[in-house]
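One protein chain is absent from this view; the other protein chains keep their places.
For clarity, chains are labelled A, B and C in written order, and residue numbers in each chain start from 1.
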Amino acid sequence: MVKKFDQLAIKNLDDFVYGTCPNPVTTKSGMVIGGGIVYPEINFTLPGMDVDDETLPKAVGIYTDIIDGVLKRAAELYSPGVLVEFELLPEFTHFPKYGIEVNRVLLNGMKEAAEKYGLKSALRTTPNDLREFDRPPIMRSGQYWETMLELYEQCAKDGSDFFSIESTGGKEVHDDALVKADIRLAIFALGILGCNDMEFLWKHLVELAEANNCFAAGDSACGYANTAMVLAEKGFIPHVFAAVIRVTAVPRALVAFEQGAVGPSKDCAYEGPYIKAITGCPISMEGKSAAGAHLSPVGNISAALADTWSNESIQQVRLLSDMAPIVAIEQLSYDVRLMNAATKNGQQLMFRDLLVQSDSALDVQAYVLRPDVVLRISAELVKEQNHFLKTRLAAKLTVAELKKAIVEGKVKSDKRDMKWLDKMEKQIDSIPDDPDEFYSQMKSVLNMDKFIPSEYGL
Amino acid sequence: MVKKFDQLAIKNLDDFVYGTCPNPVTTKSGMVIGGGIVYPEINFTLPGMDVDDETLPKAVGIYTDIIDGVLKRAAELYSPGVLVEFELLPEFTHFPKYGIEVNRVLLNGMKEAAEKYGLKSALRTTPNDLREFDRPPIMRSGQYWETMLELYEQCAKDGSDFFSIESTGGKEVHDDALVKADIRLAIFALGILGCNDMEFLWKHLVELAEANNCFAAGDSACGYANTAMVLAEKGFIPHVFAAVIRVTAVPRALVAFEQGAVGPSKDCAYEGPYIKAITGCPISMEGKSAAGAHLSPVGNISAALADTWSNESIQQVRLLSDMAPIVAIEQLSYDVRLMNAATKNGQQLMFRDLLVQSDSALDVQAYVLRPDVVLRISAELVKEQNHFLKTRLAAKLTVAELKKAIVEGKVKSDKRDMKWLDKMEKQIDSIPDDPDEFYSQMKSVLNMDKFIPSEYGL
Amino acid sequence: MATLQEVSQCVLEGDLDNVKVLVQALIDEGTEPIVIINEGLIAGMNIVAPLFKSGEMFVPEVMESADTMNEGMKLVKPLIMDGDIPSKGKMIIGTVNGDLHDIGKNLLIMMVESRGYTVIDLGVDVKEEDFSAAIKKHNPDIVGMSSMLTTTMMKMESTIAQIKKDGLRDKIKIIIGGAPVTQEFANDIGADGYSMDASTAVELCDRMMSSPEELSA
Partner (left out) sequence: MATLQEVSQCVLEGDLDNVKVLVQALIDEGTEPIVIINEGLIAGMNIVAPLFKSGEMFVPEVMESADTMNEGMKLVKPLIMDGDIPSKGKMIIGTVNGDLHDIGKNLLIMMVESRGYTVIDLGVDVKEEDFSAAIKKHNPDIVGMSSMLTTTMMKMESTIAQIKKDGLRDKIKIIIGGAPVTQEFANDIGADGYSMDASTAVELCDRMMSSPEELSA
């Protein structure tokens, strides 16, 4: 049942571009994601408010206003279709009836927009990963786990197109790795804890999706690699460390696809380009038009390979023109119009290269998203099937790729970057081949109060 | 002293592109606007608050936070330079000491950013047109007029690079023309009242600028043509009417340049492309990344000829990532990076055409911004020097251009559009050549309580 | 023979010339004036309103319909007693202190008037005291305030304070609108209602008039 990706799905740089992939996915409304055009993917969240039984009607009203406003504007701008993501706040997963109700409100708004404007849309439902509410987290059983499955199942039955999640296996260890900029610890967290949890989690999500006429879409290393990016933007950790973490998170993301996920991968998963190269599945990406959710050094290059283009998240607050989610769909719509106009002219590769060129020399985190770099590293990763070793390899290859790029002057670097790359290289090389041996080495530095080995099959 | 534009400054479509113009302008910090690259132009305003003596320190603190945050982010994103616009709220013009203080705060923040990051920047000071606080407006004398001049002079002495304004001569009549979709009335308001006031106003502003080491940059028909666009987006008036108003506003905007303005024209003046073709001066434009200030059907095409690229306005409110003006500078920075990357590759015409193609067939308001349409209409406009006749001609040519485009299927149109174009054509053709005769015809429909003829030299 | 339906159709089409002929014919045939108003003229505007809301009619067309209705009214009004002319309510409206934007306000006036309300326009840059004075003078059911700037929107709050101070708050409903305004802001400052734009303002006014018990809120 488990898929094995031992060669690249996309081998040629000229086949590696936004809007198109070898394995497109067709939504219930007939949108073909990865079939030639890029679709906007809209995300939104509540303004500052309490959520409880008393305020739920207000929250539901807000979600109704959002979906109606957003789809109306998308139709006015002749959008070819809209992927809607409902990323649940913890309260909405904790009390599945809340989440289910809002999910239905969105589906209903989508149905109305189809009738009124003929607008195609699809829904991605992304519950909160509740399991870390236990500290240390209980990953494989218990009330939190059951609640998540219950929510997924009902939302699929109600009509959602896609399941996603920002799962958190190993994050309790990875947080420490980030603030210490400790690549060994990060590889342990992502390559052993993270991958093991993804195997367990996505096996269940794929089964549940398949049983309920829904697609398992993909995960995001948001709490790992995007936290690294945000910390790097604040100047808290080196940009090169965040860049290496980005690629080191790829084998973890890939596990969902080995288990049967089909994409589009999650918007904030900048691992996406690697996933697309390896699996041929469509990916969601976000960049400059997600700046309301987080700043980044990859505002343009992130679009180069996107199949859906997302704003990540925005509160329902009033801007001078209109509500912020309406502003977001307008910006996304114009972005994808431009990309699709280039495709229509047969200029998609040229436009991809402009997106790449405009960012890739200015930040190492942009550099590792270059399509050629992605293909080069991915070609090596598919040769290794062991998750842990693949994770170590991803880190090693990225360090080497960045050292070369800096030496050759291909990317701007901080004067301290080379020191950090050397330090990471030494740490990576000190990691043994045997995961058990690595685990026993790590035990001395791990805070064993923070995680339960058996929850990760250890 | 008055400049005469009797031939096009840009005759060839291949010379008509963003970032470059025949007459670039160099700021005090050395930014060459129109000299090859597009710069971001950032705008911002206060969140909901009172402004008075008591709250002024708070307002000043907010402006300090904005300028520091925005320029820091621009530097982090390696911006080649930033044009800052300080568009004054009425309170800040009414009490010039308020406006002058904030203007100094901004200049100071810019100086600090130059020292800290080596970031180039320039300041455009745009007071509020106070004159319409009198109803009917007193345009040529009095306390309001004196106050505006006082403010301009001091801001220039303090170091501002550019003067702009969204002047309002004739708006008291044009408002009626808009809600009635009455093109005759609009031509009277723009071509006679508007142009007459522009002549008076910009003569003074150019003198004041030249005496104080500052540039007179340009005006915007914001209260005329952008109000039309917003009304059309709401479905209140026909899109074709708004499109015709856009071009009908060009002769009015041109008057500032006849009087000696040098650009960059104002961001919300979508008349800009025509101004650039006719005068060769740089222009500021705004589109999708100004969606927080107003939605529009021209999100991409508006960038095709821009020399600075603006967000129009955003309140200092918190979004999930950071304060909204910081989000805005991030989006603008990535937009111009992409445009400038294309220029660096020699692909600027191709990129311009993508921007154009992506919008121009979807809305008549986008269609009239097509570079080829702009050149074609502008080439006729320069043959006519009388402001009133030029305004009538602009309306007539636009109606003809749109009818042809609709018939040829080059632009999407509403089933009611042709009826409205016919109606406008008939109205325009009924306007006599002699302005005095037109004025006496109009007297019967004009509400003479609304404006004072002598304030417009009538 | 003219029919009430033809009168409605005239109003819908903004047919100024024909409406006079038709209304006069109905009068001559002995149709009750109040019936001509309710089932002919106002019935026409009742078709117009939803067409405007759904985007099928433009503002200038609605204005022509309203003009047409008024043209018909001119003929009928002298025939009935003042108290019998249906008025849905009286409203005063202005753009607040320091703010000069009036196009949104003017559109709202036009829409609300065409639906049977009596509206008194206070203009732009209306000081707090002047709102209060106008309430005393005109005794309206509804007070509307408009603002387009983040700074002047705060004047809505001070205007409400002034109205309270003058003991007039309980006599009226207050509705607000304009670009920076939200429902939440309306709640915060104690307004009774909020309208996004002119096309929803009539419904809001109707809601205000239909629940007078909330007046004391």
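Just so it is clear, a contact is a pair of C-beta atoms (placed from the backbone, for glycine too) under 8 Å apart; a residue touches a chain by one contact, two chains touch by 3 or more.
Treat the numbers as computed from the prediction; the structure is a model and nothing was measured.
Visitor: Mind giving the shown chains that are in contact with the missing chain?
Guide: Looking at the entire complex, the absent chain's contacts are A, B.
Visitor: Which of these, A:Lys180, A:Lys404 or A:Lys443, touches the one chain of the complex that we don't see?
Guide: A:Lys180
Visitor: Which listed residue, A:Met110, A:Leu151 or A:Leu231, touches the chain dropped from view?
Guide: The single option touching the absent chain is A:Leu231.
Visitor: Can you tell me which of A:Asp15, A:Glu91 or A:Glu112 touches the chain that was removed from the display?
Guide: In the complete complex, the chain left out is touched by residue A:Glu91.
Visitor: Mind pulling the chain B residues that touch the left-out chain?
Guide: Where chain B meets the chain not shown: residues 318, 320-321.
Visitor: Need a quick check: the contact residues on chain A for the chain that isn't drawn.
Guide: On the side of chain A, residues 45-51, 89-91, 94, 132-133, 135, 175, 178-182, 227, 231, 234-238, 315, 416 touch the unshown chain.
Keep in mind that, in the parts below, only the chains that are shown with their structure count from here on.
Visitor: Could you draw the chains as nodes, link the ones that touch, and say if you get a line, ring, star, complete or other?
Guide: Per interface graph, the chains form a complete graph.
Visitor: List the centre-to-centre spacing of chain B and chain C in whole Å, with centres computed as mean CA coordinates.
Guide: Averaging C-alpha atoms per chain gives centres 34 Å apart.
Visitor: Distance-wise, how many Å sit between the C-alpha centres of chain A and chain C, to the nearest whole number?
Guide: Averaging C-alpha atoms per chain gives centres 51 Å apart.
Visitor: Give the residues of chain B touching no fewer than two other chains, as numbers and ranges.
Guide: 45, 315
Visitor: Could you tell me which residues belong to chain C and also touch two or more other chains?
Guide: 150, 180, in rising order.
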